[in-house]
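There's a structure below that I have some questions on.
Removed: one protein chain of the complex. Kept in place: all other protein chains.
Showing chain A:
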Amino acid sequence: MAPLKNLETEYPIIDSNFQNFCASHGIFSVEDFLIHDLYMLAAFAEQNVSSERLKEGITQILSIIDDMHQPWLNGMELLEDAKRNKHFLPTGIQGVDLLLGGGIRVGQLTELVGPSASGKTQVCLQTASNVARNYMMLYLDTGNSFSPQRIAYFLGKTNELASAQAKNQILQKVMSNILCHSVFDIFAMFDVLHQLESNLRCQERGGGCRIRLLIVDSISLLIAPVLGGTSTRGRALMASAGYLLKKLAHQHNLAVLVINHTVGSEGGTSKPALGDSWKSIPHSRLLLSCDRGSNVYNVSILKHPSMVCILLERIFSLSV
């Protein structure tokens, strides 16, 4: 919330006279203009001595406000952007890829929900190993579950026919494409994400290797401690985290995959954690479960922006 006088050098119409006029109405920064009635302000400016200059100042502020929101797009422009940038990233797990129609969608926030030991981290590691062959990715690890050995194992399994040297090359490339950060609370995650955002903005101008996938394993471990109680700040943090992830996904063309766990609800069934306020934040929600003792996993769709068929499920087995 920078004060108005900082704008004076760039916009000389916002001089001290204008600033005093605004201060008399309780406006000290551009953000204050957002919650004031600008037509009333113009009416007050009419009664002032230098009314023309003041009204020009208000018009200038309006054009500054016009820069404060995202650009307006029409349907064709949106569709062009979707075709060019928002493609699918295959996870390498056949069942998941078939279910999602290609893989995890770039530009969207996908949530994977499952009870404990249902294979969520395995799905993440398999996806990471598959995507990292071609793109860079960022893995935010909250529970020390990232395992380079597992990634190497998945790579070995899919490249069984290649020579040892080729296998080694692929392994080197994949390992250098995965950036892993350990975060143990939500504020550390905000730090990493803001850093990522400014890096991506710089990279946009300079080119270079771009991050395509962001995995947060698991976001519920970060958010659950701040939720609950009578304070609303926990939910505000959760909503802000969700919006930051969606903004990163859309503006910088990332696919974001977050992991959530389940809690019990009445009737003995289980439901995803983080409550109702989180329900409307991810684009797609997938439910993962596994039969005890076998390595057969079951993934189904809880919510998807394009699929309204609820009984779509796929059964797959992760090589163990």
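Convention: a residue touches a chain if its C-beta (ideal position, glycine included) is under 8 Å from a C-beta of that chain, and two chains touch if they have at least 3 such contacts; residues count from 1.
Note that in this section contacts and distances are computed from a predicted model.
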Hidden chain of the complex, named as in its UniProt record, picked from "DNA-directed RNA polymerase III subunit RPC9", "Enoyl reductase (ER) domain-containing protein", "DNA repair protein XRCC2 homolog isoform X2" or "1-acylglycerol-3-phosphate O-acyltransferase 9, like": "DNA repair protein XRCC2 homolog isoform X2"
Residue, one of A:144, A:230 or A:294, that touches the chain absent here: A:230
Selected from A:5, A:53 or A:246 as touching the chain missing from the view: A:246
Touching the absent chain when the full complex is considered, from A:9, A:280 or A:294: A:280
In chain A, positions touching the absent partner: 25-26, 28, 31-39, 62, 65-66, 68-76, 78-79, 82-83, 87-88, 101-102, 108, 230, 232-233, 235-240, 243, 246-247, 250, 265-267, 269, 271, 276-277, 279-280, 283, 303, 305-306, 308-311
